[in-house]
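Just one protein chain is left out here, and the rest sit where they should.
For chain A:
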Amino acid sequence: MDATDLARWQFAITTVYHFLFVPITIGMSAIVAFFHMQWVRTHRPEWLRLAKFFGKLFTINFALGLVTGIVQEFQFGMNWSDYSRFVGDIFGAPLAIEALLAFFLESTFLGLWIFGWGRIPEKLHAATMWIVHVGTLLSAYFILAANSFMQNPVGYRYNPETGRAELTDFVALLTNKVQLITFPHVILAAYMVGGAVIMGVALHLMRREALAAEGIDPAERLRSNDASLYRKATRIGAVVTLVAGLGVAATGDIQGKIMTEVQPMKMAAAEGLYESVPEGEGAPFSVLTLGTLDGEHANPIIEIPGLLSFLATGDFNGQVEGIRDLKREYAKTYGETGNPLVADPATNYVPNIPTTYWTFRLMIGVGMAAAGIAVAVLWLTRKGRTPTHRWLFWAAVAAPLLPVFGNSFGWIFTEVGRQPWLVFGLMTTASGVSPGVSIGEVMTSMVGFTLLYGALAVVEIKLFLHYVRRGADAFEQPQEPSERDEDAPLVFAY
């Protein structure tokens, strides 16, 4: 393993880990803000209890997302310094703007939300969580714009004098066609995660409460404990998961077509399509293909005729290029650009096919499974029903995990599928790594981060489950700041 492989592994580990928490933050902030807003509008105790309960789970998760995000901001320079030199002119701007517009907003207003009980007026207080949510959206927009540039570089020119890519059109960078479809896809996937976390946690608690109430007269049951509270949250979570899931599928479909256009190799690898399929024949969608890693020989086992052509082009008979042809095309196009960063004749233009192929399928599969759980939950809880089937416990455990890992698979797919490029067509991954950082140093940081992140995951999950088991606190009538005694103990304190 050389320094580039190590740097890639470290980036993969830290980024996938970071992105376990990001979609939860984006999705849950919106739902917690909704609960809090409903409290201010209706003053029905259940909304405040839900806002506080899920707000606490939200902050436990947010903390880890925040701290692992600091690493992200630094590691481009630490491990990918030649990349930073080459594209800093373009890539740095959205990162800096993300910090200025989004990070300040999120962190400042989350501080206000956490400590605001009894200290700021209730309407303003509820608004702070919405502002946090806006911050998460802005953050996602700018970081995805930076990533979209890596997938489909636009709004730049290569300056031979400085030997780097330079920004020529900032608006084009922000309205990259890859960006315009990736942003809704990622945000909807995050809502799916947020909804599924709420659904999973509430489903478990609903079932627990309902079981605890067994033996009580059914008419009295819902009024005697919190089953109805959690039933409400379960259904809200399930609706969000399902609706967002449909949106994820719709945007993913469009994204597939744009990807076929700008990165045909990624789509071919995702499909295990080794041979090009000319127009009129209709490329099949592979359910299972086993082939060689170099992209030369395929052995399709299960296929759905014509479906791939439809997914890639919108036409069951559309032409789809295969890995073998693309490999030659890429070599011809990029081997002769004169750009020293891409002209290495030894470059292999085929990404890791099994990884690309399987993560693509897993992404779709786990997403569909999560949406399926949401449908089942909505059906079982219809018309006031409070189901307690044993398997619902496992559904509650799986519900949040499936879309979280769906996000991970999606990112692994899109980043591995881009290889060997760091910036598509412009710079290879191998030429972006820091030349001055030794293997020993990368090894130190990679092992260090992995151990630290592993330990923190244990702490986080334990804490999260601890609060899930505690359930929502009893309702306490909050006081407006003007009604409170200045010297009384704080409502919330560290």
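We adopt the following convention: contacts are C-beta pairs under 8 Å (C-beta built on N, C-alpha and C of every residue); 3 or more make two chains touch, one makes a residue touch a chain; residues count from 1.
We adopt the following convention: contacts and distances are computed from a predicted model.
Taken from the listed names "Putative phenylacetic acid degradation protein", "Cytochrome d ubiquinol oxidase subunit II", "Amidohydrolase family protein" or "ATP-binding cassette, subfamily B", the protein name that UniProt assigns to the chain not shown is "Cytochrome d ubiquinol oxidase subunit II".
Of A:M1, A:A96 or A:V375, it is A:A96 that touches the chain left out of the display.
The hidden chain makes contact, of the residues A:N225, A:N317, A:T388 or A:Q479, with A:N225. Remark: the omitted chain is touched by one listed residue; of A:A12, A:M37, A:L180 or A:A212 this is A:A212. Contact residues of chain A toward the unshown chain are 59-60, 63-64, 66-71, 73-74, 76-79, 81-82, 84-85, 87-93, 95-101, 103-105, 107-112, 114-116, 119-120, 159, 162, 164, 166-168, 170, 208, 211-213, 215-216, 220, 224-225, 434-437, 441, 444-445, 448, 452, 456, 459, 463, 466-467, 469-471, 486-491, 493-494.
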